[in-house]
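Got a structure for you, questions after.
Missing here: one protein chain of the complex. Every other protein chain is in place.
In this document, chain identifiers A and B correspond to the written order of the chains, with residue numbering beginning at 1 in each.
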Amino acid sequence: MDDGLLRFERVSFAYPGSEREVSRGIDLAVVPGTVTAILGPNGAGKTTLLNLALGWLQPQTGMVRFEGRSVAEWGRRELGCRMALVPQRESAAFEHTVLETVLLGRSPHLGLLELPGDRDVEIALEAIARCGIVSFASRPVNCLSGGELQMVLLARALAQKPLLLLLDEPFSHLDLANKSRLLRVIRSLVQNGVTIILTTHEPEIAAAIATHLVLMREGQVRRVGSLDEVMTTPFLSDTYGIPVEVREVNDRKIVLWC
Amino acid sequence: MAKEGDGAMTRWDGFQAIVAQKPMLLALSSACVLLALLPLFVVAGELGNTSPAVSEHGLVVTDARGKEIRLPAPPRRIVITGKASFMVLDAVYLFPEAWPRVIGLGREGQGMDTFLSAVDPGYASKTTLGREAGPEQIAAAKPDVVLMKKASTENLGRSLEVIGIPVVCVDFETPAHYDRDLAILGRLLGQEERAKELSGLMRGIVSGIDAKVAGLDEAGKPKVLLLYYSNRDGSVAYNVPPTSWMQTLLVEMAGGHPLWKGVELGQGWTKVGIEQIAAWDPDQIFIVSYFTEYNTVERELLADERWNALRAVRSKNLWFFPGDLLSWDQPDPRWVLGLTWLATKIHPELFPGLDMKAEARSFFKNFYGIEGEAVEKTILPALHGDL
Partner (left out) sequence: MDRPVAGAVEPGSMPNTSSTRTILLLGGGLLLLLVCSLFLGRYPTLSLMSPELLRTDEMAWRLVWGLRLPRLIAAALVGMTLAAAGTVFQTIFANPLVEPGFLGVSPGAAFGAAFCIVFLGNQAFLVQGFAAFFAVAGLLFSYALAIRMRFGGWLLRLVLAGIAVSALFSSALGILKYLADPLSQLPEITFWLLGGLWSITWERLLPILPVVLLALGVLLLMRWRLNALGLDDTTAFSLGLAPARERAVLLFAAVAATAAVVSIAGMIGWVGLIVPHLARRCFGADCRRSMPAAMLIGGMLTVLCDDIARCAMAGEIPLGILTSLVGAGGFMVLMTSGALHRAK
């Protein structure tokens, strides 16, 4: 294994038919066991970054490596057993139950024609317990609130038993209580050896959970480094384009803006 | 998962486990079962195709499709069905032997009933099959043979053949068909003499007319237009028949020049507008109307100034095609009457003094064997059109 679970090497990407580069010359390395927060304003290209990491989008120049191998070379199922995505939002057309939805996370471990077995159900139930949504495991998914649904999507990703977990703006639709719960879950995951990459546009979330920080603006990576190094007033002001102030209160960084 | 703790539980569990974990096994075994069953299907398919052995009383008939049908004995129970079966029925009734043998038929109209009851007193008691009689209903009538036109042989005919009921196809669409199909019926009913007699009569009428018109050149043949008046939901249309239909052939055989040849768009009546009719500028116009009374049609026509402007109308060459209980222009045996009438109208100079009523009387006597009161009371009163 190389130094870095996930590496971006001078990656550039533009959507086919568009000239505007959504990601420009990205260089990034994610170390196992860390929580990396990708921070930046709307439209900075954060979701694109996650899609590139997944291998769903192919970069025009440069390469994305996972565990040393180019993502394009990995088999889909192999990669699915190691990397999981929690999407920002999902709409359900039909009334699948929570357990059925979480069980879909076992797909990469099963063959094309295989049906999930007892062991798969066990794993799904464990993931559900982990996320604290046991009490509505058999409720249909389209009856849930935004926060509950987010936990379901997280449980599905956990059912994949990934080494690397990607979360796309996971805190956007959550109230304080749910945010707190999600933070606890993520911390316990890190303790169990899962590497986390999450995108957010709120600096305080990053401050609460991240060990490393990536600041992005207009498709470019402005700063990479540990939380303490990167989360400072000048860097953040530069990233957001408005004056902000970073202060430390009770060992936690807070960000003041107006 | 609630435990129920009885033996059945574990069997379901085991089965479930196989279904869940070994889908390929399940798929493969299903495929094998199906493959094993396939020969059975093929045998079954063949089964329906066995025909009964021909005994010494049996007969072999080649029908209008060119297919050979073997019957174990001359048929005593005949069913006539399928689309437009009335044409076949009328033709079958030309053979008196057939009357008691027809045991099932589709009733297609009031006119037919009246006519055939006059011909055969036993007609009223025959079984009617529904309009879209299926093979089961036909089978329930236990026929020895089923007669139908070509249009019905593909679906209904095939189903009947599969269950072993012989199907003889006769078409009766053109005069040439009549020659062929009358012979088929004759063979089927054991009345080949009668078939020859009928063919001879028909050919006689045709050649009688042909002798006089054959020598005419193009200039001697009037330009004729034959139109079918249809009034559906208030929208009136005038239609011309396709080239292959009886109506076109009748006009040609009567020494006219049909203006509409080659105009047809599809396989049926083609609508034409008054502008096209005016462009054709026919010498004579013949109107056929199956459902609307001629008085009504005539009133409509003469009220329309565009029609009044046509040369044929002004020179009093607008004729309404006659018929009795059935129109004389259709491929029914009455086509010979239609032909004769057309000839007198298109070439009155060649056929002077022909009395159509007398012709009709002789037709019904020779072809259907009815005369006297039956004809006067039932058929002649129904005569309509420009006789």
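Worth a mention:
Note that a contact is a pair of C-beta atoms (placed from the backbone, for glycine too) under 8 Å apart; a residue touches a chain by one contact, two chains touch by 3 or more.
Keep in mind the model is a prediction, meaning the values are calculated, not measured.
Contact with the chain not shown here comes from a single listed residue; of B:Ile78, B:Leu116, B:Ala133 or B:Val240, that residue is B:Ala133. Within the complete assembly, B:Leu156 is the residue of B:Leu156, B:Leu226, B:Val240 or B:Leu318 that touches the hidden chain. For the chain left out of this panel, the touching residue among A:Thr97, A:Ser172, A:Thr211 or A:Thr233 is A:Thr97.
Residues of chain A that touch the chain left out of view are 51, 54-56, 76-77, 79-81, 83-85, 87, 90-91, 93-97, 99-100, 103-105, 107-108, 110, 112-116, 118, 121-122, 124-126, 128-129, 134-135, 137-138, 140, 160, 166. In the full complex, chain B touches the hidden chain at residues 1, 4, 9, 12-13, 15-16, 20, 23, 27, 30-31, 34, 41-42, 44-45, 47-48, 83-84, 129-137, 139-140, 142, 151, 154-156, 158-159, 162-164, 265-269.
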